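Complex shown without one protein chain; remaining protein chains in place.
Showing chain A:
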Amino acid sequence: VSPKQKAEVVELIKRSTDDITLAVGDGANDVGMIQTAHVGVGIMGREGVQAACASDYTIGQFRFLTKLLFVHGVWSYRRLCKVLLYSFYKNICLYVMELWFAFHNGFSGQILFERWTIAIYNVLFTAAPPMALGLLDRCCSAETMMRFPAMYKMSQNRSDFNIKVFWTWCLNAVYHSIILYFMSYAMLRHDVVHSNGIVFGSHLFLGNCVYTYVIFVVCLKAGLESDSWTFLTHIAIWGSIASWFLFFIIYSNIWPTIPLAPEMRGMAKYVFSSLYFWLGLLLIPITALLADFIYNW
């Protein structure tokens, strides 16, 4: 059988069915079919490295193919789906709040959060949880996956990422943002949240409280969605929350030594000294995640 004929067989299957094709080969004459198939697996070894160079995945022996599919294939599918859905979720959750705030600022376009806080959201504060989900999450151990190959079906029937799942996550994000914003708004509406009668003033005070609650909810949601918590997952989640607190404290003290963010000066001091903030921190993220907890149960 010539390389061209091998490629044509794969092409025939691709065109006549809707299925995803995988081709595995170890020689130079398999390169054609490896490249034509959706997923090409090359065996590195006896007949040289051409097949391996042309492939998407390279394994050492034919028998490793089962582990590649049943373990890593399924893990990879589930992880990718989670990362995708989670990335949409966390951004929708934060940015939709600007819409709710617009109802209260005359639709003038004033943002609730400080602009660098927003910019660093995806870069620092919520970067680690999706990485932990994408690199480390696994529904079952490798041995279990190999023992029950029927579990491979999970990755074949679009169960983890389809239109229904996607919109459910988006609505979940909107639901969280509603709870987070409006509960914080009602909690801070009467302006006096310190025992010494000082008025907190400043939409940024509300913004920073809400932002802290968002970080908590979003990071804990990653934890809730995670099927396995390794120590790195713990670091990703608690570390992200800690990084926000650290950033907040530092950022609230730099003006006017550094000519940046005059409106943040003193924020950390006044937010952390307000009991309303801490009581809200206990109540509001738990309220937001209650439904998710029940749903996962």
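One rule holds in what follows: a residue touches a chain if its C-beta (ideal position, glycine included) is under 8 Å from a C-beta of that chain, and two chains touch if they have at least 3 such contacts; residues count from 1.
Basically, contacts and distances are computed from a predicted model.
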| item | value |
| --- | --- |
| Name per UniProt, for the chain absent here [options: "Translation initiation factor eIF2B subunit beta", "Cell cycle control protein", "Pantothenate kinase 2, mitochondrial" or "Band 4.1-like protein 2 isoform X3"] | "Cell cycle control protein" |
| Residue among A:20, A:99, A:124 or A:142 that touches the chain left out of view | A:142 |
| Touch with the omitted chain, as defined above, among A:88, A:166 or A:229 | A:229 |
| Chain not shown, touching residues in chain A | 60, 75, 104-106, 108-111, 136, 138, 142, 183, 185-203, 205-206, 227-233, 255-256, 259, 262-263, 265-266, 269-270, 274-276, 279-280, 283, 286-287, 290, 293-294, 296-297 |
